[in-house]
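Every protein chain of the complex appears in place save one, which is left out.
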Amino acid sequence: METINDKAEESRVGYKGAKLGMWFFLITEMLFFGVMFMLYSVNRYKYSQAFHIAALDENLVIGSVNTIILITSSFTMALSITAIRKGNKMLSCWLQLATIVMAFLFLVNKYFEWSVKIRNGIYPASPALLQKEKGEVLFYSLYYVMTGIHGLHVLVGIGVISTMLVFTLKEKINTESFVKLENTGLYWHFVDIVWIYLFPLFYLVT
Amino acid sequence: MNSFYTNTVPRQGLAAWMLSTDHKKIGIMYLAALLLFFSTGTFIGVLMRLNLISPGTFMGAQTYDRLFTIHGIIQIFLFIIPGIPVSFGNFFLPIMIGARDVAFPRINRLSWWLYLAGAGLVLASLFFGGGALDTGWTFYAPYSIKTRTNVSLAVFAVFILGFSSILTGINFVTTIHRLRAPGMKWHRMPLFVWTLYATGWVQILATPVIAISLLMIILERFFGLGFFDASKGGDPVLFEHMFWIYSHPAVYIMVLPAMGIISEIIPVFARKTIFGYKAVAYSALAIAGVGYLVWGHHMFTSGMSDTARVVFSFITFLVAVPSGIKVLNWVATLYKGSIKLDPPMIFALTFIFLFSIGGLTGLVIGALATNLHLHGTYFIVGHFHYVMFGGMGMSFLAALHYWFPKMFGRMYGERQAKIGWLFLFIGFNLLYFSMFVLGFNGMPRRYFDYPPEYFTGHLVSTIGSWVLVTGLAIIFRNLIIAIFKGPQAPANPWGGKTLEWQVPSPPPHENFGEIPVITSGPYSFE
Partner (left out) sequence: MDDARTHITDYKTYAFIWACLLALTALTITVGAMHLSRYSVLICLAIASCKALLVLTYFMHLRYEGALIKGVIIMAILTLTVMIGLTFVDVWYR
């Protein structure tokens, strides 16, 4: 006997309920990153000179390229949803794949960016870092923590979008039932928005 | 009798429960776990009180520090914060709004598993990497960064518990928005549901803040980031801000559902509709909202700017207003009501009395001048035990005695419940009122030892702890015996008007045969 708890969430709470739940989850993420932005702003207020100097050292090229990559991946993600809603399964799959590839590229860039820094002796509590101004120490700590946690979210995003890709191929996501993909898109756009703010705060405000 | 206890799935025994997504089963399991952790935390409290009448006889200072830390962590993160929402909220929210389950039953199950995982990690932290932490449940930097005890594992456990709490909040708020039965308009919802709604919002908006604070502690311990380390340019007060931005709203997660239960019980046992339904409903939202703006009152002596201190003190006084509105409306409901002093009512009235004392002493410490004298003393300890234990604790017992017949299909002994209550009430006031006196006279909190002039106060308090524990033992013995041997309970032993009393005791698997159509509000008595 099929019980109420076996039915798919969407048929019980509906399309709207599933979306609403996802938005509530997103605002917890907003608060989560928001506190880190608060940490940044308090420390920036206290050490504006040091933040200015430290930001000059950031690799603007990689930062800009990564920004463009992430914005484009948001674009392909949005397109993939329109595609499946219009019944175009293969196009949606290709677009999801493109999103995954770009997310992966973002992380590869990040890896190079971090390796250069670490090779130069700039990492939390390193002897070289501790020699610098207090404000610079905090700048780099914030840099690693915030871009690191953001990067983790990108990684998780790759996992989730890959799962959705499989679902789309197997037609569990289709023209009638697509809220899972939409919710995944919402998550991915949120990750993009966080980077949209991280980029100027670490690379541009000099 | 085909209740939700009888098995309808191929799984057997423990698996049928642990893998279940049924909100009623999940609620019962949570209830068992909560009571287990509460007993453990209380036991630790008894040990602490034993030390305090004979300091140094059977434990050293660091042991005492570890005990009060673990006492706080268990009681707060494993009992009071999840407390009412995960047990009675889970069991009754869907039924009270005419739904078959919560919005996301599988996420509900995940919340339960995360809760257990968090509890397991707290336990593990006692045995590895330096053993039980000694920072106090507030984990203040810089000590929490420097101490060699196992801060990281315990703090990570709380992080997991926070995630469980967030998921419950998301689940409940979505449930209330989307799954109300036809005709169940917002202003026909039971007041308990209103408080679960407000609480859900607080869980969603506040918990992520402590998640980051805890993560920062772990990262600082491992990587020396420096955010809270003055020698690296950081600021320990910033940790206090981040910590209390969650932990103050957290006390509203604790007390709002408790107030919701009182709003359920009073009309039933006064046979009168609640006075000022809308005021009571909206005051829950007001408490949740204003409660976000007062966290600085935990930090008046920490070095904040004078401006900040004045602002926070002023807003703290404001938050007392919606609480006062609730108390007023409950008392007005009692006026000219037909009062029946059954156990649920006795506990509910006790809540009003003890919570009021706690709340009023909160005003004393909310004022800047008096706070300077009383911060860090036993006055604070007395205050928060009156509101948390006298408040949420009494409400929890009220709910247990109110909904016991519905959840278990059995009735308990009324006389034993009342005797237990008497011991509990006397013990409680001996234990905690003496703390106001001790604190006012300067006895600091979290101190393992003290000068001889405080001995009498501590003696009275410790004796109170023994009387209190006796009361709890009588109460729980009574209930546990009733689960196995109590007489069968009818569907509606108290004459309640909310939906849970229209279904059998215990409820069937799908809650309702047919989803009801609602045509009136929840407290229509004649």
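By written order: A and B. Residues from 1 in each chain.
Quick note on the criterion: a contact is a pair of C-beta atoms (placed from the backbone, for glycine too) under 8 Å apart; a residue touches a chain by one contact, two chains touch by 3 or more.
Bear in mind that the values here come from a model prediction, so they are computed numbers and not experimental data.
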item	value
Touching residue (missing chain; options B:Q12, B:T57 or B:S305)	B:S305
From A:A125, A:L155 or A:L186, residue that would touch the chain that is not displayed	A:L186
Residues belonging to chain A that touch the chain removed from view	15-16, 19-20, 23-24, 27, 30-31, 34-35, 37-38, 41-42, 45-46, 48, 60, 64, 67-68, 71-72, 74-75, 77-79, 82, 85-86, 182, 185-186, 189-190, 192-193, 196-197, 199-201, 203-206
Hidden partner chain, residues of chain B it touches	177, 201, 205, 209, 237-238, 241, 245, 292-293, 295-296, 303-308, 311-312
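To be clear about the criterion, only the chains that are shown with their structure count from here on.
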item	value
Mean-CA-position distance for chain B and chain A (Å)	35
Chain A to chain B touching residues, read off their complex	1, 3-5, 9, 12-14, 16-17, 20-21, 24-25, 27-29, 31-32, 34-36, 38-39, 42-43, 46-47, 124-125, 130, 133-135, 137-138, 141-142, 144-145, 149
Complex contact set, residues of chain B against chain A	8-9, 20-22, 100-101, 103-107, 166, 169-171, 173-174, 177-179, 204-209, 211-213, 215-216, 219, 223-227, 232-235, 238, 242, 245, 509-510
